[in-house]
Structures are given as structure tokens and as C-alpha cells.
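Only one protein chain is missing from this complex, and each of the others stays in its spot.
== chain A ==
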């Protein structure tokens, strides 16, 4: 293996323990890295990844109290904060390995187990960067959503470097799913499974069936994945999708509750549970899910207005049947405050926020406050700051204020 030149690569080191951080930074400097940014926790890392680009990310799995390294990876890959061309190396301890391996969808490019020597880290990084170079065209195509190009590039790489066949087949299969060539994807995943029982191939097979509308076959394969690896919680999310498609929301809700029991920190899963629960008129479960989502959103890439609005909505729906308990009202006010701080410049968001507030005050038998809020809303509509209430809303409110 040729000695890699690291001097032009930009590295991000994410590690919460001071000792390891100093050590690893020194190792990277010794290999020739000249640009090394440091983050002590996931939130800082996200900020750094938002503001600049990196070639190499070395992240510990265990990052103290906040998000762990795997959640960080999932978020930044899902929201495309890091391109496919960047190399992500996860530092793990023996006990965290299984948790990491349970993530079939978002895997780092490599793992390294603590403690490691400088020589081992240098060699691992060198190999990973070499692989990235070989897959460069494939990854550039993936980054620009050009899946046809990714497929043809992967086929060329596979031919030239047989050891990369697994990685290339995976890219081809997943790209075929992206361009909706489900039958072709299925036959490719089946072909892989014939010679190697790879979890990603089984996952791909299950997804192919799902998109082809063969829900029972899809369910069977997702359940197999759950059996094979109890840490693969994403299979539950897909199972819930199937149950929704089969019009069994109660089962989908139960599936998601179980998944959350296993992996409570996934904000998208909490949002999904909230959505399903609202749709089946279970605002209590919805509120719990959205409240957690609000908590998780703060340090997340998914810090959007929707999370907060949905939390207010679920509380408003609870108040439809009985007025809010003091604790619930506190939650409402706290989330309301966060919307005011961060998202109150959008007319639609303003309108929705006002409507939930009015609902809650009407239910709390405080029509005076509700009326004041309604008047504030209407004056904002005048100045163009907020979307106008619907006719139904106005009628409903006026009736409540009058009565």
C-alpha cells in the first residue's frame, strides 16, 4: 500500500474524553494532517459540519450524555451534511460494537477499536482513503443524485477491484431502488444473498418487496432481519409502514412503541409515532412522542418548526376532551416559547400557533384570553404577518367567545 499523503486532507475529530482527544489529535498530526478541527460533542460537530467540509471524520461512538456517534452519523448522512466522498471512521469499544453494527442503513466507512496504536490508525485510515479514491466516481454520482451514473461507475469499479464487489453491489441495488427499478433491485439482492447472507442485501430485498406492493413478503423479510439482529431497529420502522399501508394503525403504533423502547433517541421515529397517534385520535400518546421529539430536536439536524407545531397540536387535541393539567399547560407554554424564539417569521406557522393557543384557552374556559389572541392574530393578518384564519375557524371561535 502506498503511503497516503494526509497533508491536504481536512479532518474532524469528535471525542468527549480529553485524554483520548489529545492522543488522537497528536496521532493525526504525526501522520501529516495539518487541518484538524475538534468537537467534544455531537452538537458542536453538527455546527462544524454545517459550516465547512471535511475529508475525514474520526468520531467516538460514546460521546457522553448527548447523542452517540451512531446517531450523529445517521443524522448527518440522512440530512446530507457529509458527502459520500468523505470518510467516516467510528471509534468503538468492544461493548458498543453490536449497537453500531445494528445500524444497517447508515454505516460508517470503517471501525477501529480502542485502544489502538498510531500505526494501526494510520494503516486503517490509509486503506479507507484508498477505497474512497477507488469509489470516487461512484460517490460523486451519489452525491448529485445521479443514480444511473452511480450504477455504471460501480460496475466499472467492481470489474477493476474485485474486493470491492460487496460495496459496489450494495450501491447498485440501492440506486436501483432510488430509480424505482424494483424488480431489477430485487433480483440483484437475491443474487447477493445466494452467495453471502449480508444484512444489507436482506434489507434491500425486503424494501424491494415493499415498493412492489408485496407487503406480506416484505413483512416476512423484515421480521427475519429483526430475528437476525435485535439491534436493527429500522426494521421496526418499516414494519410499521407496512401496517399503515395495510390499514392497521393500532399495530403500527404498537410496533413503533416497541422500537422506541429499544432505541428512544431517534427523533424521526418519535415524529412518526406522534403522527400515527394523532391520526388515530390518541393525542396522549402523540403528545408524549412529540414532547420527546421537541427535546431531541434541540441538538438535531431536524430542528424544524413542524416538531414544535405538532407538539402544540397534540396538546390542543388533548384539550378538546378535557382542559389541560397544569403540567401539560407548562409543556404547551414552553414549546410555544421555542416557536416564538426560532420560527415566528413564517405566516403559516404563526396562524397554526395562534389556532392551537386559542383551542387551549377555549378548552381551559378562558375565552377572554382566547379572544385577545384571536384579535392579535387578526391584526397580524392585516399587516401581512400571518395567514388568515379559515371561515370555519372564525365561526367556531366567535361562537365560543359569544357563549
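In the analysis below, contacts are C-beta pairs under 8 Å (C-beta built on N, C-alpha and C of every residue); 3 or more make two chains touch, one makes a residue touch a chain; residues count from 1.
Heads up, the rule we're going with is that contacts and distances are computed from a predicted model.
This figure omits one chain of the complex; the name its UniProt record holds, of "histidine kinase", "Altronate dehydratase", "Branched-chain amino acid ABC transporter permease" or "Sulfopyruvate decarboxylase subunit alpha", is "histidine kinase".
Here one chain is not drawn; of A:179, A:198 or A:257, the residue touching it is A:198. Here one chain is not drawn; of A:65, A:163 or A:383, the residue touching it is A:163. Touching the missing chain, out of A:44, A:79 or A:118, is residue A:118.
Chain A residues in contact with the hidden partner, per the touch definition given at the top, are 19-20, 23, 93-95, 97-98, 101-102, 113-115, 117-120, 123, 162-163, 166, 194-199, 228-231.
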